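Heads up, this is only part of the complex; the chains shown haven't been moved.
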């Protein structure tokens, strides 16, 4: 499908245009039309955010959104906080550093506490895969996964696909290369699910020790040679190298890593001439990506990704709270 | 008195239905009708919070509420923050971790700074008993004690009594057992004052080393044997065991503590068949309370306590700022 054309009516289940999920725990399990539904909805928020300084919509007025971040993440937290506030919600942040979790409270008790305070949506970041799903099973309101362990980070994948759609016109048929620590990356997992569902060809590139076994079953082509993977690529998506992997068994040294798996100008030239450069941020310049590539005026979509992030999160908060607000279907 | 009946007119001082205190520093010193006044007012906020997603009331619009937390407390901070925002106030949090207190500023200077910023209410949590009162003496606006040292935690006691009233119909005549580290517990102190003032029978249970001397003078019956105290109990209120007491002189071991003072099914069976289980949270499951007791569908009121907490804090913020807002009496 092309982004610029209106969505065909038959892309949606007959009789209903409503989003059929209570939570957004991951991309796995979402149908193509459901992903497109969110991306389509996000477009109005891109427009609102660009409309000028007074970029407010009151539809979540009176709702309480709790951002429960058990892992630090400035960007994602800021993005969700801004998204909720622009929709008029009361946004409350719960930081792990000040949390009862340190007092030994179980995750379930924390979930039940947030629920008893009558949250209308809970956004959760947690270091353990599955923690967000566990919480979602104990609360009445929608839960949005803002990244859990090495499991999923669905809003990141959604904003990445929205960025590709807007820059390339479509996701279907694009050749997307994802390079880095695929093994530990929830960004890679969510993007693989999202891009495959939308019809892209996905190539994953990683050092052998950081390539998950069996990833081919999810539709990925695997490469250990970055240069070979770049041939014919429409999009090059770099993963952040976590500091804790930079020393020791996985990575010999940041310099060596850059030599083998960093994106520099020479490598970018191996992709298609108009290939898009993406990175979820924050970047380690000179480790996984060269500065001049990251800052490339025409090719880099990195700051656009950040912008799309706010819009996608506004869409998710709006869509998932519609049922409680007595709204249904397209806005 | 019964909760379900309207308040009798003669419960209040003749000629005025207004709350006569500027601050809420503790339960000690409050008259029975004053406590009931707050609990009665909280009922409307329980109803609002349950009314649906758009649970907003604009009466504190334009007011600045500062939550000055010199001690970490996720639950209480979240509860006050949500309470203030639902009433439309501008809520600002001051965390100790980032505070001038670390730079050596005196508490009084901090108080005068918050005052000069024209706060309309200041909510304070502090590790030292009396710190909140000291601050209240230096500022123009109402101060609410959100827990100070081992002194008082009045909103906790209010939410506990509101929970008992709603579940049992009344507080008067109830037999309430409070078990744990009574010596260091501001929750126990505030509850003892509140429950006695409302006419309950209060039994406190603690290891000998953690039982304050002279507590009988405040109307409590003291027990070192938990089993004996439970006979005929309507409510069993467990206290949180602070981590810092779990080792050393006070407690031989968490396991030993649970054996002697933990609430499990066997012990709960010693209380009345419909006895209520309460805990201020966060819980140490398996230390002061067994998981199946904490999660008991009919008997445990623990998540309801959290819910009542938001409502009671909304009531306190509303009531204490009425004078400045030119409002008086019942809402």
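As written, the chain order gives the labels A and B, with residue 1 at the start of each chain.
We adopt the following convention: a contact is a pair of C-beta atoms (placed from the backbone, for glycine too) under 8 Å apart; a residue touches a chain by one contact, two chains touch by 3 or more.
Everything numeric here is computed off the predicted structure, so don't read it as measured data.
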*Count every copy of the one sequence in the whole complex, not only the 2 placed here.*
3
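We take it that only the chains that are shown with their structure count from here on.
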_If I superpose the C-alpha trace of chain A onto chain B, what rotation angle comes out, expressed in steps of 5 degrees from 0 to 180?_
120
*Could you please state the distance in Å, as a whole number, between where the Cα atoms of chain A are centred and where those of chain B are centred?*
40
*Quick one: which bits of chain A touch chain B in the complex? Just the residue numbers, please.*
61-64, 66, 90, 92, 94, 97-100, 102-106, 109-110, 112-118, 120, 321, 324-325
*In their shared complex, at which residues does chain B touch chain A?*
49-50, 52-56, 72-75, 77-79, 81-82, 85-86, 95, 97, 243, 281-285, 303-307, 309-310
